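The following block contains the structure, expressed as structure tokens.
Here the complex is missing one protein chain, while the rest keep their positions.
Chain naming follows the written order as A and B, and within any one chain the residues start at number 1.
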Amino acid sequence: MQEFADIALTVNGDAVARRVETRQHLVDFLRIELGLTGSHLGCEHGVCGACTVRVDGAVVRGCLMLAVQADGADVWTVEGLSDTGEIADLQQAFIERNALQCGYCTPGMLLTAAEMLEAGRRMTRAEIRAFLSGNFCRCTGYHAIVDAIETAMQGRFGG
Amino acid sequence: MADPSPSVGRPLPRSAARRLAFGRGRYADDLRFPGLLHLAFVRSPHAHARIVRIDPAPAIAAVPNARVFTGADIARVCGPWQASVDNLPTLVSPPQHIVAVDRAAWQGEPVAAVVAASRAEAEDAAAEVVVEWEPLPAAAIRDRTLDADAAPAHPELGGNLSYATLIRAGDPDAALAEAAHTVEGRFSFARHTGVPLEPRAVIADYDPGEGTLTVHGSHQAPWHQQDTLSRHLGIPEHLVRVVTPDIGGGFGIKLHIYGEEIAVSAVSRLLGRPVKYVADRMESFVSDVQARDQSVSARMGVDEDGGIRGLAVDALSSFGAYAAYGRPPVNEGMMTIMMTGGPYANGHYEGRLRIAFQNKPPSGMYRAVGQPIACAVTEQLVDWAADAAGIDPVDMRRRNYWTDEACPLTTPGGIGIRRLSLGRCLDRLVAMMDYGALRAEQAALRRNGVHRGIGVATFLEMTSIGPERYGPAGAHVSTQDGATVRLEPSGAVRCVTSVVEIGQGTHAALAQIVADCLGTAPQHVAVVGGDTALTPYGGGAWASRGLTIGGEAAWRAAQGLRQNILELAGSILQADPAGLDLAGGAVCDRATREARITLAEIGRIGHFRHDTLPPGVQPELAVTRHYVPDAVPFALANGVQGSSLEVDTETGEVRLLDHWVVEDCGRIVNPLLVEEQIRGGVVQGIGGALFEECCYDGEGQMLNASFADYLVPMAAEMPDIHVGHVETPLEGTALGAKGAGEAGTVGAPAAVLLAVNDAIRPLGAQVSSLPVTPESVLTAIAAARA
Partner (left out) sequence: MKAPRFSYVRPESLGSALELLAEHGDEARILAGVQSLMPTLNMRLSEPRLLIDINRIDALKGISFEDGTVRIGALARHAELLASPLVAEHLPLIAAAMPHVAHVAVRNRGTFGGSIALADPAAELPACAVALDATFVLASLRGRRTVPARSFFHGLYETALAEDELLVEARIPALAAGYRSSFLEFARRHGDFALAGVCCHAHVDGAVLSDVRLACFGSEDRPLFAGAASAAAEGRAWSGDVKQAVKAALGGDLDPIGSFHASAATRLHLAQVLTGRALDRMVRAG
């Protein structure tokens, strides 16, 4: 029982070991300790989705998980998914459709959209909107984001 | 522009999007500073209270590395300020301390700044600072703040009235008395705020060696910050530098000068260390400027045939505890009474305005300032009058728009109109909506008990406000922007602009403008900005001015460089510059279009081979120009919005089905950017129409100061938004662009309000308070049944 803990995990495919304050949430760990500033803090109470990261294959609110809980986990952020090219089609669609303005929500949107694509099928616009309903964007009004995700789905699943 | 261009007008993706979408944005909180300290504020839990005593000792005991600065400590470096407007001498405003001294006037007002090695530790220490309070009665209910027995927001002012004015034209009393039909309503517009996703953030770094202050911040107007920091901290202006990295949304919220930002600089100055403060979301809800917050009584009279005869509005607008410092603070209310009725031919008008203080967060300018209120009031009255006169709402509007023949004119509210395109916008909108079919579908569904509603709302959009408003007010706000355009030795181009990029994509549009002027492609033009030490002086990002003003400046600078390049080419080619042109990345023969020498060759010779030039030739391959709007006091855009929705009359739920906008922002430099400004603006307007409200109890406690309870629009409830354009270039400028950032937010609340009322009209119910909530719809329906 202690206020610090040693953790070892993989982040974007790289092994990482650190001593962390037990109170530090995952996104502060990624941002402050690892310099992965692509994941953002928008509310720190689990509503806005700006801190969305992938943990053990599923998106989570990075502000609603302690870094110490990620001990042993496989964590991916927008930086890693950019490097592997996994979301290259989504990113290209976002860019071409101007589905981002200030860009602050974009990493979280992309991570959530990437999980949407794992369903392996095209979704209706209403389904896409429902899936995105936990990610706040103040700039775009969402329409262009839905367009971009539709484009990526079309590219992957045809139709 | 003289030369028809290959790039302006095209929907080109912007290069910054590529960076941001790869997680390579660099926002203020992402930056690293050696020796950085973190600052957290102790804030008032009371809306109004006297500070009896502050004891920092427990904080230091808990966190030995912490330092606590009370308001009095800060005041030793930076005294209080006072909002004032030179040409509104009757404006009443109290002095405001950077950090509260003796008395806090809203829940959330900073009362002490705590610095420690990390944000968490600063918060640990802040939680231990003991403040002894003596609560005071609070002015917390907008419509009662001017009552005789209302608690004073500031005891020393004697009353809560800050400002009152009256606009009158023609004889509105007689016109309204003689009208065949008179409609009236009492409207309420809730207090809300801008909620940029990136909270306000600032890192101040005072270097005691050189006496310089460098501030990195998420701010829309770095020059305004530079001015304020210099004057209030007593640091010579050339030693103050404000840098704006990537900015995660602004919408007006980051336009203002906040005590917090100044306090951070003050603390940095006191400690000689870099100090960072990033507002957390809970703080944002009680410290970001808040807006709207008006009640408006309005009356319109029309002829038998629907012609508008007269209009009268009476607005009570709230400031919060203070008006945001440094800019004319009356704008929300003034825009309401100036813009109401604006699109419609009418000579008889009265607009009355009172602005009052409340013990709530300071008021400031949020996207579209006052115009959504004016638009909603006007358009609802027009709809009601159409109903009273038995005229279709679309016909009603077409009948009453100012005609082309009447222009130029000044509206009774005082808005100068050169030229509008409302009729063309309306025609386009009606076609896009398939208005007739929508009405038929609505009638058919109504027979099945389904209540669809259609709203069509006209808007004027004031953008790119020039010096006439800020100069006489005495505000240290520059309404010009500047650009330096430089040819690099490789033939690539750099544009250094004062325009602040906050996500709108203005920098990308500047690249298009510059590229066209220089006959090159936008990808060969790099645009940089966001540093008051390095770019030309300018205004910043507000009032949708980036392209209208900053774009014009860049155009002028690029034209200057173009001329210099042609002259240099003339020297090199021994040709008459008048016979040369720029195209395809080269200097070409104006007549034959044959390439004569590339820009790269010009760059190489102009920068490296002066030895080969004729004597006396001084290549000038960088040109700086500034532009201040001189042809018109502001750029007035206009348009029409349509909303289709369905009301569940049992639950009060409003389900948005579709939304349309036809907008005329003059010359469109990049439709991809314009249309997303429109859509984003619409959704913020829908936020105000259906969701957003800062809820307060009678003691001034904000009840919903979290993202879970302050409802912003999310994807699932928003409709698709169809955008069409009419292009009427702005007169008196080369580019012809007007602003486009306000339009969506101006017109959407009206379109949605009208559609809701259209849906529930058969039940005899109407609503006139925004946001429209399920409860307010149910209440209106129940009242109509009773």
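General remarks:
Here is the rule we go by: a residue touches a chain if its C-beta (ideal position, glycine included) is under 8 Å from a C-beta of that chain, and two chains touch if they have at least 3 such contacts.
Since the structure is predicted, the reported quantities are computational estimates derived from the model, not experimental observations.
Within the complete assembly, A:63 is the residue of A:9, A:63 or A:78 that touches the hidden chain. If you put the hidden chain back, the residue from B:29, B:73, B:109 or B:124 that touches it is B:124.
Think of the hidden chain as still there; on chain A it touches residues 1-3, 5, 21-23, 25, 28, 44-46, 49, 52, 58-61, 63-66, 68-69, 112, 115, 130-131, 133-135. Against the chain not shown here, chain B presents residues 118-120, 123-124, 127, 280-283, 650-653, 691, 695, 703-704, 706, 708-709, 711, 714, 716-717, 773-775, 778.
As a convention for this text, only the chains that are shown with their structure count from here on.
The part of chain B that touches chain A in the complex is made up of residues 13-14, 16-27, 29-30, 32, 120, 194-199, 246-249, 251, 278, 280-282, 502-505, 672-673, 676, 679-684, 706-708, 712-716, 718, 720-721, 744. Residues 21, 23-24, 31, 35-45, 47-48, 50, 77-79, 82, 91, 94-98, 100-107, 110, 125-126, 128-130, 132-146 of chain A touch chain B in their complex.
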